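Note that one protein chain is taken out, while the other chains of the complex remain in position.
After this line comes chain A, so read on.
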Amino acid sequence: MKVIEVTNLIKIYNESEVKVNALNGIDLGIEEGEFTAIVGPSGSGKTTFLNMLGGLDMPTAGEIRVGGTDICGLSSSQLIDFRLRNIGFVFQAYNLIPVLTAIENVEFIMQLQGTPKQERETRAKELLHQVGLGDRMNSRPAKLSGGQQQRVAVARALASKPKFVLADEPTANLDSKSTENLLDMMEELNRKEQVTFIFSTHDQRVVHKARRVITLEDGLVISDERK
């Protein structure tokens, strides 16, 4: 079953005097439970494509359907709510809320969803145990290593039970051991719980783990390889 369907996706930036064609007509489908890496050189359109999939930016033309909903037709406020209920985000720089503890960061997204306190506490603890941070629940981000923060970010992304998780260069700021641990953890979540992951990455270790690798160049898909 397709989680995401992208049809003739075009993005042209008009902000400067020179028009920049970031995406030039992408057609793509992502199935539920896929572990996909989007790769390509700088300027190939990876981040723009991920922003479009995440509803963070709007295409100039084309259609993006997530779970059957055309997200391009949603208002700004509807889109925020759609993201909250359907998409998990993991950012390169972790981007946890610095004044909240690990468990509060994970609970926060469920709190936005209106999940009852008891339920969100139980789920947040469960997720933090799953990512191996059962003993650091009450630490604030500043007291955690980069790898640990990224694990909290993964737990946060999963807390809302999203249809898929978008991870923009998730290993870029991590050392090799942390990268390996994080990838193993995400792979396990994908295998056991059928969580759909889509990464944009330059990291070959991520590419090796991915079961599908989509390569972009000049805003077009130049290869789509399934392992």
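Everything that follows uses one rule, which is that a residue touches a chain if its C-beta (ideal position, glycine included) is under 8 Å from a C-beta of that chain, and two chains touch if they have at least 3 such contacts; residues count from 1.
We take it that contacts and distances are computed from a predicted model.
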item	value
Per UniProt, the name of the complex member that is left out, chosen from "ABC transporter permease", "Multicomponent Na+:H+ antiporter subunit B", "Glucans biosynthesis glucosyltransferase H" or "NAD(P)H-dependent oxidoreductase subunit E"	"ABC transporter permease"
Which residue of A:Val6, A:Val39, A:Val66 or A:Ile109 touches the chain not shown here	A:Ile109
Chain not shown: contacting residue from A:Asn95, A:Ser139 or A:Asn173	A:Asn95
Candidate in contact with the missing chain, chosen from A:Thr36, A:Ser160 or A:Asn190	A:Ser160
Candidate in contact with the missing chain, chosen from A:Asp81, A:Glu119, A:Asp175 or A:Glu193	A:Asp81
Hidden partner interface residues of chain A, rising order	51, 54, 56-57, 76-77, 80-81, 83-85, 89, 91, 95, 97-100, 108-109, 111-113, 156, 160
